[in-house]
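A protein chain is absent from this complex, but the other protein chains hold their places.
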Amino acid sequence: MNTLDDRNTLESPPSPGDADKSPMLPDRNRQDLINRMRRLEGQVRGITKMIEDQRYCVDILLQVSAARAGLQKVGLSILENHTRGCVTTAIKENRGDEMVAELIDVLDRFMK
Amino acid sequence: MNTLDDRNTLESPPSPGDADKSPMLPDRNRQDLINRMRRLEGQVRGITKMIEDQRYCVDILLQVSAARAGLQKVGLSILENHTRGCVTTAIKENRGDEMVAELIDVLDRFMK
Amino acid sequence: MNTLDDRNTLESPPSPGDADKSPMLPDRNRQDLINRMRRLEGQVRGITKMIEDQRYCVDILLQVSAARAGLQKVGLSILENHTRGCVTTAIKENRGDEMVAELIDVLDRFMK
Partner (left out) sequence: MNTLDDRNTLESPPSPGDADKSPMLPDRNRQDLINRMRRLEGQVRGITKMIEDQRYCVDILLQVSAARAGLQKVGLSILENHTRGCVTTAIKENRGDEMVAELIDVLDRFMK
């Protein structure tokens, strides 16, 4: 799964034909998401440390659940931004069909 | 949720009465879990960077799903070790009821 | 949660102002969904019978998992139809904001 292509990075601005794949996160939302991800990074490191320190299994599991819930919230925010941004734009330009198919596909994975 | 109490840390070895809360991870399993958590830490950092770099939303969402799935696998391994270790010991010593109640409670959270 | 109001039933056709809440399922898809739901009804009745017949717990649990997965697939199909129908129409008529908020809210519940 190579998602690390150079599509839509700051270095390679999207061409007009890629308009529906542009990053659509408003700056304020993006900074909020970055802050939440930083906290999640700390949480995940904390879980590693709990395992190293041989902490009680159930306490570790509760932290794993919390980290998963945090990731899900971040994912839902990205999903909302994506729908308000890329998907909305594509639909207005009558290019919505493929975008909706892609959205449902990612939802399917996300729900597992 | 303060799970960082001093119960069962290396510094404060469990008292005999806490026997059912002892860490039960065999060393080999623990090192495997630590390795998987380190990879997950990298994955989570990668997601933060994708958001900073304004990468395509769907690509980010796929990574978020992958990280959640990775955390679930780690959680399931811990759950297995916990059942083989703490829960099994408690049942053999006729102290299983409370442990099973705790196990079901953590499963309930974990499934959400 | 009373969802059994008379909004958009066959007996009370939607008023123009309710256009974004019209049922948007094409007939073919609707029949397919009904067929899948009928099979799910049978599956759920089968689980009840397994419990009555004191079948082995793990066998029952596997059927419960299968029924949940079936319901999720039906839900995903409805979600897809909703996005292609109601949400797309609302976006094209510049009434998309509220619809997307509602969509994200239902996704949030659906993922739990």
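Think of it as A, B and C in the order they're written, each chain with its own count starting at 1.
Throughout what follows, a contact is a pair of C-beta atoms (placed from the backbone, for glycine too) under 8 Å apart; a residue touches a chain by one contact, two chains touch by 3 or more.
Not measured: the values here are computed from a predicted model.
Student: I'd like to know which visible chains would be in contact with the absent chain if the whole complex were considered.
Tutor: If we consider the entire complex, the absent chain touches B, C.
Student: For subunit C, enumerate the residues touching the unshown chain of the complex.
Tutor: 1, 3, 7-10, 21, 23-25, 30, 33-34, 37-38, 40-41, 44-48, 50-69, 71-72, 74-75, 78-79, 81-82, 85-86, 102-103, 106, 109-110, 112
Student: Which residues does subunit B use to touch the chain missing from this display?
Tutor: 72, 76, 79-80, 83-84, 88, 91-92, 96-97, 100, 103-104, 107-108, 110-111
As a working rule, only the chains that are shown with their structure count from here on.
Student: Any idea how many Å lie between the Cα centroids of subunit B and subunit C?
Tutor: About 33 Å separates the centre of subunit B from that of subunit C.
Student: Counting only residues that touch at least two other chains, what does the list for subunit B look like?
Tutor: In subunit B, the residues touching two or more other chains are 112.
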